[in-house]
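A short worksheet on the structure shown next.
Of the protein chains in this complex, one is absent; all others appear in place.
Every chain is named by a letter (A, B and C) in the order it is written, and numbering of its residues begins at 1.
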Amino acid sequence: MSSSEDKNGPLHWKTAITKIEPNEIRLRGYRVDELMGRVSFTRAVYLALRGELPGEAVGKLLDAILVSSLDHGATPPSALAAIQAASTGAPLNAALASGILAINRHHGGAVEDCMKTIREGLRHVREDLSIERAGAAIVSEARAAKKRLAGFGHRLHAQDPRTDRLFALAQEAGVAAEPIALLRSMEKALAESRGGDPLPINVDGAIAGVLVGLGFGEEMANLFFILGRVAGMAAHIDEEWSRQRPMRRIHPTDHAYDGPADRSLEQGA
Amino acid sequence: MSSSEDKNGPLHWKTAITKIEPNEIRLRGYRVDELMGRVSFTRAVYLALRGELPGEAVGKLLDAILVSSLDHGATPPSALAAIQAASTGAPLNAALASGILAINRHHGGAVEDCMKTIREGLRHVREDLSIERAGAAIVSEARAAKKRLAGFGHRLHAQDPRTDRLFALAQEAGVAAEPIALLRSMEKALAESRGGDPLPINVDGAIAGVLVGLGFGEEMANLFFILGRVAGMAAHIDEEWSRQRPMRRIHPTDHAYDGPADRSLEQGA
Amino acid sequence: MSSSEDKNGPLHWKTAITKIEPNEIRLRGYRVDELMGRVSFTRAVYLALRGELPGEAVGKLLDAILVSSLDHGATPPSALAAIQAASTGAPLNAALASGILAINRHHGGAVEDCMKTIREGLRHVREDLSIERAGAAIVSEARAAKKRLAGFGHRLHAQDPRTDRLFALAQEAGVAAEPIALLRSMEKALAESRGGDPLPINVDGAIAGVLVGLGFGEEMANLFFILGRVAGMAAHIDEEWSRQRPMRRIHPTDHAYDGPADRSLEQGA
Partner (left out) sequence: MSSSEDKNGPLHWKTAITKIEPNEIRLRGYRVDELMGRVSFTRAVYLALRGELPGEAVGKLLDAILVSSLDHGATPPSALAAIQAASTGAPLNAALASGILAINRHHGGAVEDCMKTIREGLRHVREDLSIERAGAAIVSEARAAKKRLAGFGHRLHAQDPRTDRLFALAQEAGVAAEPIALLRSMEKALAESRGGDPLPINVDGAIAGVLVGLGFGEEMANLFFILGRVAGMAAHIDEEWSRQRPMRRIHPTDHAYDGPADRSLEQGA
């Protein structure tokens, strides 16, 4: 294509993500048709974002983050927004966009805030504090500033079951040991500062720790949450269209689960 | 929670997707923390949408659809919209929403149209036509109505490399044999109707065939494309923020690839 | 600016809306700074869309459409979506976009459908039916097809107060006499077909009649509703931020009005 310009100068620009040629599409150098069937979507996402393929263990860890983010029922504002748009007759893309627009500071934003806190704590560690003392310093600074620490405590889950699982997978993958140790030291200092009343690491904090360990920047903090929730919101949209009449009044909490009974992968799925 | 009502009657409603209880989140009956690390994101997406876990081969096939949809460079309108919003200072969620809103009838919509055509063709087959004659009938009906058949031909790729790969994986998984045979018969009839000038099945047609084979409804046709592209758009947004100045003029085609050189998984990634 | 091209040909294009030159901005030929203070926003909107300035009476009529569309309380899905996004911390533009995405077929879409019906009825009139018989024909066709006619009846307002007011203003402006007469004949035929039980023209039907009379196309049917509601949604967003805590559960109907008491312009506003 010929080089273009306008009066502010040349408009030609570069991109390092995908090369398109007739009959050949290459993502970060790899033929897409070669990646198909040999690399999971999640590993390909990492490749697109970071430029290199991650190993299987890191792929599995990111898969776990996406699975943990997929859905949290019909009460979160993003699910309600998607359901509501679907109920008015929005097409799938608009209903998903409406839901994504409800993912902000107060819903999903904790990952980004917690990543910043962890990075600050790790700077303390570089400046010769132990992990224990760095965690304690962050907690006491937050208390002095009367700031709530993102990534700890949950309205509903006193012990978020996703946290331990994610940390176990990170250990298997051999990543994020330091950020996780820092989070644990913050959790300990938090409980002490509250007279022994714990405020455990929630799933946002756990994801933040893993993403820092994997070297992601804060500006992509919410991507995995959004990507996971796009799938979850699609399931809610589909259910809205198949089970409900258009333009119903959608109660934000007065709904009950009537899906499959409790079951386990062990029972042979 | 207490049952609610307004003057139109009770507002209480049911959802069959996710059960939330203190310290326990179950997606279609399975504990999310059990799924994490044992089930890929893609298989969990299928579980959320359809209610049951698919086998590994179907998971791999859906992974391939998502990988094939991930990115097609910086010229598609969805990528340009996401880049443009990012350039004005939009946060990640708004830039992604802007890109998703550019996925419509003329961009991504071919999967849905092709799924409808395939379903119509399969009805012909049920009504006692052979697959060859059903494919030929659809092609001649479209020609008579001067309608372009969605899922065939590509502006750039005379032979879309993603099509054969997807069909090979479908065969491995043992699904979608009939829709794919029908697409092949349509492709043959199309070439004949054009005096031997082929108009091969493109990736939209290939995805349509596989989704019909897997039993997805047309209303979810675009989900996999959107889900894949959310990741691709995020890579473009991240690149925009790191490489470009805000508010630049974004040329839709005058850009070149400057990423990693051609490489292959065989070289040992 | 130099002319550009890519391999598909020249990219140069034309637009007839606004001419931008240093220190001079002209909308459809008029200097924007000349329009400011001399032409209402609503007349300028018409100028932007249609290319010519409307008279004062048409401006006043469009103003009335926008005022009638501005708000309908906190129950419509668009208001709820905007409030909900605002509650999660969305910036103003994203909260408005989320609300706009909830304006679809089942919410706001009646104007477009009713415009189509009116145009069809006016074709009947051209083909030599009286307005009474054209209205009756449309009603009996709809009944035969068991189709609900858009623009008639309202969940809450047995007699929509906005309808008569809009029709009176249209009469003052000397426009839309024929579409309004047709709507009245449909209303009469509808009541007869229901054994005397009326289903009066609602505000959507009234707006549709006026827009047809003014020569607007159906593709812009929803613009005035959306434009009006953007302002109404902004008021709800502002109220959410100033009166409510973030992330509250938003009940769709259990809310009450606590604003200014009933008053009238006559009392000297």
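Going forward, contacts are C-beta pairs under 8 Å (C-beta built on N, C-alpha and C of every residue); 3 or more make two chains touch, one makes a residue touch a chain.
All values derive from a computational prediction rather than experimental measurement.
Although one chain is hidden here, its contacts on subunit A can still be listed: residues 4, 6-7, 11, 91, 93-94, 97, 251-254. Touch with the hidden chain on the side of subunit B covers residues 1-2, 4-7, 11, 75, 77-78, 80-81, 84-85, 87-90, 94-95, 97-98, 101-107, 109, 246-247, 249-253.
Looking at subunit C, the residues touching the absent chain are 1-4, 6, 8, 11-20, 22-42, 44-45, 48-49, 51-53, 60-64, 66-68, 70-75, 91-94, 96-98, 100-101, 103-104, 156-162, 164-166, 168-169, 172, 217, 219-220, 222-223, 226-228, 230-232, 234-236, 238-239, 241, 243-244, 248-251, 253-265, 269.
The working rule: only the chains that are shown with their structure count from here on.
In whole angstrom, the spacing between the mean C-alpha positions of subunit B and subunit C is 35. Between subunit A and subunit B, the centres computed from C-alpha atoms are 22 Å apart.
Computed centre separation for the pair subunit A/subunit C is 39 angstrom, with centres defined by C-alpha atoms. Multi-chain contact residues of subunit A (touching two or more other chains): 1-2, 4, 6, 11, 75, 94, 97-98, 101, 103-104, 249-251, 253.
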